[in-house]
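The complex is shown incomplete by one protein chain, all other protein chains being positioned as in the whole.
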Amino acid sequence: MSTSHVSPLREPLVDGVKDLGQITRDVCGPLDAAPTAAWYAAFAAALCALSYGAVMVIHQVWTGIGTWGLNKTVGWSWDITNFVFWVGIGHAGTLISAILFLFRQKWRTSINRSAEAMTIFAVMCAGIFPLIHMGRPWLAYWVMPYPNPMGPLWVNFRSPLLWDVFAISTYFIISATFWFVGLIPDLATMRDRLPEGWRKKVFGLASLGWSGSHRTWQHYEMVYLLLAGLATPLVFSVHTIVSFDFATSVIPGWHATIFPPYFVCGAIFSGFAMVLTLMIIARKVMNFEGYITLRHIDAICKVILLTSMIVGLAYSTELITAYYSSNHYERFAFINRIKGPFAGFYWMMVFCNVLVPQALWFERIRRDVRVLFLISILINVGMWLERFVIITISLHRDYLPSSWTDYSPTYVEIGTYIGSFGLFFTCFLLFCRVLPMIAISEVKGVLSYARGDQDKESRHAH
Amino acid sequence: MIKLLLLSALFSHAAEAPTSLQKDAALFQAKCAKCHTIGRGDRVGPDLKGLSERREKAWITGFVTRTAFFLDNDAEAKKLLAKFNGVRMADTGLSEAQATALIAYIDAASKGPVGPEEEPEPEAEDPASKVRLPEEGRGAWLPGIAAGLVCLALAAGVRQLGFPLPAAVLLVLAAGAGYWSLGGRRYHRLLGDQQGYAPAQPIDYSHATHAGRLKIDCLYCHYGAARSDAAGVPPASVCMNCHNAVRKTAGAMEPSAEIAKLVAAWDTRQSSAPASIAWNRVHDLPDFVHFSHRVHVANQIRCQECHGPVQEMARVRQASSLSMGWCVNCHRQEKSAAPSHWKRTGGPLDCAACHW
Partner (left out) sequence: MNEEEAKTQAVEDAKDGIKRRDFLQLMTGAFAALAAGGCRFQKPAEKIVPALVAPEEGLPGQAAWYATTCGACPAACGALAKVRDGRPIKLEGNPEHPVSRGGLCARGQGSLLDLYDSQRYAGPRVAGAPVDWDTADLEVIRALERARASGKAVRLLSPTWASPSARAELARLRARFPSLRHVVYDEPSLQASISAHRLTHGRAALPSYHLEKAKAIVSFDADFLGTWGSPVQFTKDWAARRKPDVEPGLMSWHAQFEARMSPTGANADLRVPVKPSERYGTIVELGRLVAQKTGWSGAVPPSGPTSVSRSVLLQTAAALVAERRRAVVLCGAADVASHAAANWLNHMLGAYESIADLERPAAFASGEEGGFDALLAELDRGEVAVLIVRGCNPAQDHPRAADFRKAAGKAGLVVSLAGRPDETAKLARIVCPEHHYLESWSDHDAHGGVISLSQPALSPLRGTRGALETFARWDGRRATDYESIRSYFRSSVLPRQKKTRSFETFWEDAVRLGALTLGGGAGKAAFIPSSLPALKAPPVSAFGYEFIAYQSVALGDGRQANNPWLQELPDPITKTTWGNFASFSPSDAKSLGLVEGRVVKLEAEGVSVELPAHVQPGQASGTVAAALGYGRSGIGVMAGNLPVVKMLPIDFQPASGADVMPLSRAAAVTVGLLSRVERLTKTQTYDHLVDPLLGERRDHARETVLADYLLNPRAGNPAEAKAHSLWKEHEYAGPKWGMAIDLNACTGCSACVLSCNLENNVPVVGKSEIAKSRDMHWLRLDRYYSGPPNALEGSPDVSFQPMLCQHCGNAPCETVCPVLATVHSTEGLNMQVYNRCVGTRYCANNCPYKVRRFNWFDYAHADLSANLALNPDVTVRSRGVMEKCSFCVQRIYTAKADAKVEGRVMRDGDVKPACAQSCPSEAIVFGDLNDPKSKAAKLAKSERSYRVLSELGVQPSVHYLTKVRNKRV
């Protein structure tokens, strides 16, 4: 009668009794099988959205940004709102994969792969908007400092937009690398399972001749650890720099020192909401209930609850700062959010981002997938609204009353936004089909008997 | 080269600050030198040497200040007009005072050391020959680097496809060479760099002959350069000032076909549908760049510094890249203290200096 090493307090990270092979089969199985009808349906929808967006973007680039609803006073609205929104979504991925890894949070293992994928696709979506929001996107390469025959003429290193360029590109590169490195062992697994053919070749190419020897594993762990260390600061830097776009300006409602932490928390908040949305779908569609357990979801909910309260704090701080500043413009900017023509959006934002998440105090809700799905959607909406409130409402009534204007989006703007979702889900669905959605190797690392209770297993066997 | 001559003569015995004489000289350049010489024979208008001996001052002043009126009404003026085959002197817009100053200057110059024998050989001490034209093709190495990177990337890719490394490298190099042989300087053309552009012209006019051998001052034909932002291509009437008489190229027996074209166009001037000589534009800046000839001339920038050795060109060629970097490199130069008549001064570096 050997003693169990399983803590009675801790439920296992993976439900159901499994052996290593079964995990591999569970994860890779769907990839071998033909896609389900559900997948086809989802993919078709995503593709439609994507192509609609593409048409809108082409139309806009061909005829001009005038096809958007912007005007002389409101120079940014949906475009940059969507940009910040998507960048924010991206954050959860890096947080989960890098920071939780450094904190040795084992529960991350079954969701980190798809969370990272989400990050990369979100950053791709985000990257589109700064590009197409330019009046002359074909000259976008001018924001890159490169030697040229113009004198040479350099870029403006004082411009937050330029910082964005660097922040976002760095972020994308690091996340992509991190994700790929994490994939290598599983790619090798795929390679070994596949029959001869072009797919085996491709996976072979991608897995960089992974042999699975101890030394390989040793190096791998080290690289992964280092990359995690590299990625961690990015979680904070990227959205800090994005927030500088507004914080460094002179527009009341933008010009605020609170923005960096406020934005970072908001980003994590929205990011986790999006992870929640995706995981709830994924575990249903790919029937990974066993791997993405309610425990994972519960953990995500707790993070959401925390960040939601920080965001709420930020909102109230903004108001108090404005009031206390006794600066007319500052105070008007915020009273205008609360009572102005766009007040509805503001209160909807408060409802979605501050009130709704309070439901997560209750464990029953934290484990009710249907409700959680609804909540996660509401939070996504709310976080989009937050950026809209900050950008548009601050702009449309600034200093000189003579230039106050209204704003309403056109079908092109809306279409472009839908298109970005199309891109996101197209990529994500493809990812589900061609790559292991769950980090096989890592999950194997956290199996209950990997923690030393195989005798229990064997007893069952007999 | 009369301009250079006078200016050098002045600088030899003048201070830096513009003296009155210097101003008059400038005035003479601006208003008279186009058509008149002092002691170097008639041009479009009569040689002005010893002017005040020939005519009384009042008449000259009158004629200079109210030319049109004189040409219409004054007998003497009419005679002159007839003598110089009807080429009317344009209104000078000079004040009485300026006119008097000019007369004084002309007298001085008539006595002064001015004469054909003293005209220097421009080639001999032509500062343009000393001026190092800014080197061309700045940023031309950029495509080089780009190509290099592309080659590496391609090579790597091809290698992955399973080719042996040497084969991959060869393949890529071949492709690159092919592109280069086809493209040549196309990359520069892509950026609108027209350096070396030398289109054929409707009339095979040679600057080598006129500016080089005959040493006609650039400003004689391109008189706009001194007073206008645009140097301008001379109207046929300016050509006809000489070509009324000159119909043959040097040493040729029968009239030149090229000059005939000019004359043919000129003869239609009175007709209802006058012919036009459509020259092909060589130096062409984008419309968002504003270049002022008169400012550069006033700063005594030699024409050759931008246009190259035009006096040697049988057909005009764009000598400089005229790229922004090229302009700016010149504008960046410090003011040179040397009191030389071709001193190059640093220009403004504000964007708005050229981009309006």
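In order of appearance the chains are A and B, and numbering begins at 1 in each one.
Basically, contacts are C-beta pairs under 8 Å (C-beta built on N, C-alpha and C of every residue); 3 or more make two chains touch, one makes a residue touch a chain.
Quick caveat, the model's predicted, so the values are computed rather than measured.
K.L.:
Looking beyond the chains shown, say which of A:D398, A:E413 or A:E442 touches the absent one.
P.N.:
Once the missing chain is taken into account, the touching residue is A:D398.
K.L.:
Of the residues A:L20, A:M124 or A:V143, I need the one that contacts the missing chain.
P.N.:
Answer from the full complex: A:V143 touches the omitted chain.
K.L.:
Which listed residue, A:T67, A:T81, A:S270 or A:S308, touches the chain dropped from view?
P.N.:
A:T67
K.L.:
Among B:A97, B:L152, B:L165 or B:V233, which residue is in touch with the absent chain?
P.N.:
B:V233
K.L.:
Of A:R25, A:K201, A:H219 or A:H328, which one is in contact with the hidden chain?
P.N.:
Once the missing chain is taken into account, the touching residue is A:H328.
K.L.:
Which residue numbers on chain B touch the omitted chain?
P.N.:
These residues of chain B touch the chain that is not shown: 18, 23, 26, 68-69, 88, 90-91, 186, 189-190, 192, 194, 199, 223-224, 226-230, 232-238, 265-266, 268-269, 272, 274-281, 284, 286-290, 292, 294-295, 298-299, 348-353, 355-356.
K.L.:
For chain A, enumerate the residues touching the unshown chain of the complex.
P.N.:
Here the touching residues of chain A are 63-67, 69-73, 75-76, 130, 133-143, 153-156, 158-162, 165, 245, 248-251, 328, 331-332, 335-336, 339-340, 395, 398-406.
The rule we apply is simple: only the chains that are shown with their structure count from here on.
K.L.:
If you average the CA atoms of chain A and of chain B, how many Å lie between those two points?
P.N.:
Taking the average C-alpha coordinate of chain A and of chain B, the gap between them is 63 Å.
K.L.:
Where on chain A does chain B make contact in their complex?
P.N.:
146-153, 205
K.L.:
Tell me, which parts of chain B touch chain A in their complex?
P.N.:
It comes out as residues 138-140, 142, 160, 191, 193, 321, 323-326, 328-329.
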